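As you look at this complex, bear in mind that one protein chain is not there, while each of the others sits in place.
What follows is chain A.
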């Protein structure tokens, strides 16, 4: 089996942060905060978060905050819950969540109603769509199962039925796809895998073959991981590949929480510091 080229991936992530010249990166500047989360969490899993300047990152993030308290994807853009999540996650990596004037806790949300809505998105094959009646998709399943896990409501999931659907995402090459008949993609190594772990059915796939698939998606020369072998790399897939390997207990990586998608020590730090 190949090896994880950790140093190359670190170099790749740092270089992406600096290079902003291609049309593709320019038209993604509105979601740069998501990119920060993907890149920085990968660095933390690889034990190299100190490769970036913490002050720089945090001061930029704070500039993305809107007077409503929410965060935008980049400076000058409108706030959105997706980027707010990324902002909180990145601050958590640096143990700086307390700089937020935050008074938002789980008890302020109507958890029962949220769970009810998620359950209404459940399909006959055991999976979840993005709205009631929507086709089952691994990404949606991760969001729903993760949310139910956080809300302590996993009993709503038919674990055998969903586990079966999820393990059928593994194709011959060992990679995972997002729904039937699609090609495998490294990012599903996260979404399918973390879902399987949360419902305790991960032994229904071949973990070794999945590790090999992820390693095959690396660019061994320039660093970074792509969606499938020999394609162009990007930060998004680099993050999900490394996170997937962490879930598969690949040596040398920090363990990651399947529901919160943050390193376990970061999550523990937050919970232990709660009043």
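In this text, a contact is a pair of C-beta atoms (placed from the backbone, for glycine too) under 8 Å apart; a residue touches a chain by one contact, two chains touch by 3 or more; residues count from 1.
Here is the rule we use: contacts and distances are computed from a predicted model.
Identify the UniProt protein name of the omitted chain, choosing among "Protein prenylyltransferase superfamily protein", "Phosphatidate cytidylyltransferase", "Transcription factor ILI6" or "Proteasome assembly chaperone 1".
Missing chain, per its UniProt entry: "Protein prenylyltransferase superfamily protein".
Considering the whole complex, which of A:117, A:204 or A:250 touches the chain not shown?
Residue touching the chain left out of view: A:204.
Per the definition of touch given earlier, which of A:41, A:170 or A:189 contacts the omitted chain?
A:170
Quick one: say which of A:8, A:77 or A:96 touches the chain that got left out.
In the complete complex, the chain left out is touched by residue A:77.
Out of A:53, A:67, A:101 or A:181, point to the residue that touches the absent chain in the complete complex.
A:181
Over the whole complex, note the residues of chain A touching the chain we left out.
Its contact residues with the unshown chain are 21-23, 26-27, 30-31, 72-73, 76-78, 80, 124-125, 133, 135-136, 160-161, 163-164, 167-168, 170, 174, 179-182, 203-206, 209.
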